[in-house]
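Apart from one protein chain that is not included, each protein chain of the complex appears where it belongs.
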Amino acid sequence: MSQATSATPPIVSLRGVHKYYGTYHALRGVDLDIGSGEFFSLLGPSGCGKTTLLRTIAGFEDISQGTLLLSGQDMRGVPANKRPTNMVFQSYAIFPHLTVAENVAFGLRRRRDLDKRAKGALVDEALEMAGLDGFGPRAAHALSGGQRQRVALARALILKPKVLLLDEPLSALDKKLREQMQNELRRLQRHVGITFILVTHDQEEALIMSDRIAVMFEGEIAQLADPQTLYRRPLSRRVANFIGTMNFLPARVNGDMLDIAGLGRATVKPDQAPGGMPSGDGHIGIRPETMSILFEGDATPAQTANGKVVELAYYGDMTYYDVLLDDTETPVTVSMKNLVGRRVLERGDRARISWDERSLVVFS
Amino acid sequence: MKGGGLRIYAWLYLVFLYAPIVLLPIFAFNDATIIAFPLSGFTTKWFAEIPNTPALVQSVQTSVIIAVITALLSTILGICAARAGAKYRFPLKAPILGFIMLPLVLPEIIVAVSLLVVILALGLPLGGWTVVLGHTLICTPFCIAILNSAFANLDPSLEEAAFDLGETAWSTFRLITLPLVMPGIVSALLISFTISLDEFIIAFFLTGTEPTLPVYLWGQLRFPQKIPVVMALGTILVALSVILLTIAEIFRRRGIARAGGKDTGGFL
Partner (left out) sequence: MAMTRFASSEASRGLLMVAPPALYALLLLAVPLAAIFAFSFWTQDFLTIDFTPTLKNYREAFSEPLYGELILRSVLIAGSVTLATVVLAFPIAYFVSFHVAPNRKSLWIFLITIPFWTSYLIRVFLWKVILGYNGVLNTTLQGLGLTEEPLTFILYNANAVVITLAHAFAPFAILPIFVALEKIDRSLIEAAQDLGENRVMTFIRVTLPLAVPGIVAATLIVFIPTIGDYVTPRLVGGPNGLMIANMIQTQFLKLNNAPMGATLAVIAMTVVTVIALLFIWLNRKWLRARS
């Protein structure tokens, strides 16, 4: 896959990285190259090792085995305060006894080459970039969540790190503010051109913001890809399940011919089995939005299937139907836009589904 | 008003708590040697007599010196223990920390006699420093209790953030940790100072030829004619304690506010 390796030379490079806590194996052989200027996300459920990996890059955790290079330099034995990385902490870690400006200027203390005025100018510039004009003299403990996040960003970016590490920076914000900050972070990253590595458990957030995403389970990278590939061509059922919703149906596989329970026959291309084409028993995955329910007067497409609505959830703009296809045991979810004049089916109604073999993903 | 009956009970209870303390200034300003009602008139002569009682002045000096050294020692030991407890995992952590806290639940007489036995067995002379040793032992758990909440309220990522921004371990401690736990340190110093100043039993057993203030007072309580002076001194001590404790409480609250925590009330 061309997207799995970045075009620019890697700024972060991990080879065979393992991390043990006592007998607990937190990282199980991570290989990863992250390019200069990339917005990269580490995505996974809690306890998958994504935060450990981030803290390893920052220098807060030793590597038990393997190597970590930052801009080509081996980081073994280099402590966090000597690394060209800076971090935005989950709690933001704003020093409560300092003002906003003092917080932002904190990392400049050791810069003997800058005089007071030059430092002041840098602080003003960083505050402006983070959208904190005029907040300098404020007391840090009186800030709102969104403002604290901005201070944390300004404080880290003022040092012009090669890599900015963000540990679930948006998880403490409410939904509206989170969406706003997602856009801002993305814009800020393009503006400064620094590599961002974001840790998140929110797949939507990762899809929206990232150039590339590494999905992690149990200390291993399960898939490394750009958002579209990750969504359309998940390597495994587990990844598919973690990114969005996917229906799975058992299928008989014979070369590129499939016989799918409830749906019927289909032919697929090799790239529709990113994890390798199985032979004999397998599964297919199909996303809810790639299927639709046919109403009277709709043109009849080539591939259809019949079933019964067993449950539905009305979301306003969308309706999600659980349809039990004939001769199957578990219902599939079909999402439908609530267009003008389109009626909403009821529980127990018969439903005719249209689907497209090009949207199938084949798993073992 | 909620809890009418309870409220009355609470006020009566406060009367019970404050009854002896209220009597103190009454008799300190009463112009009679006998400590009893009815009162006979207002005087400040008992206060005037304090500086003219050399043994009393001497015992106050001894006590203050002991209390200052005790406060410093037990706060430093308390910082070590609270820091170790909040930041590190190490083998036998709970038993070690529990053992350090043990004097809190040990009758003071036991601490006093056991120290006395060892000091006498080693042939060491009793004196101010033996009292300091005993007082530091019983004050350290109090300091730990105060400092524990100061260190526990400290978000560990604050220290990591400072380190990440280029500071060393030591400058991180100086620039971040110390300012944030300083209110806890101040109240630990004040509390241990107050405990040492007031402690009697250990001082009684371990003091040498120079008695501490409580040991001196103990001797005076047997002589009725000396008691009004004791009352005057007690009044000054109460006033001082209240001032010190108010300062300690203000610092503690400021510390909690500064670390962004929630007030859970009280030193203990």
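The first chain written gets the first letter, and so on, giving A and B; residue counts start at 1 in each chain.
Quick note on the criterion: a residue touches a chain if its C-beta (ideal position, glycine included) is under 8 Å from a C-beta of that chain, and two chains touch if they have at least 3 such contacts.
As the structure is a prediction and not an experimental result, all values here were calculated from the model.
When the missing chain is restored to the complex, the residue among B:32, B:68 or B:133 that touches it is B:133. When the omitted chain is restored, the residue from B:20, B:41 or B:123 that touches it is B:20. Even with one chain removed from view, chain B keeps its contact list with that chain: residues 2-3, 6-7, 9-10, 13-14, 16-21, 23-24, 27, 35-38, 76-78, 80-81, 83-85, 87-91, 93, 96-97, 99-100, 102-103, 105-111, 113-118, 120-121, 133-134, 136-137, 140, 144, 194, 198, 200-201, 204-205, 214, 217-218, 221, 230-231, 234, 237-238, 241-242, 245, 249, 253, 263-268.
The rule is short, and it goes like this: only the chains that are shown with their structure count from here on.
If you check the complex, the residues on chain B that touch chain A are 155, 157-158, 160-168, 176, 179-180, 257-260.
Residues of chain A that touch chain B in their complex: 58-60, 79-82, 85-87, 89-91, 93, 95-97, 106-107, 109-110, 141, 155-156, 159.
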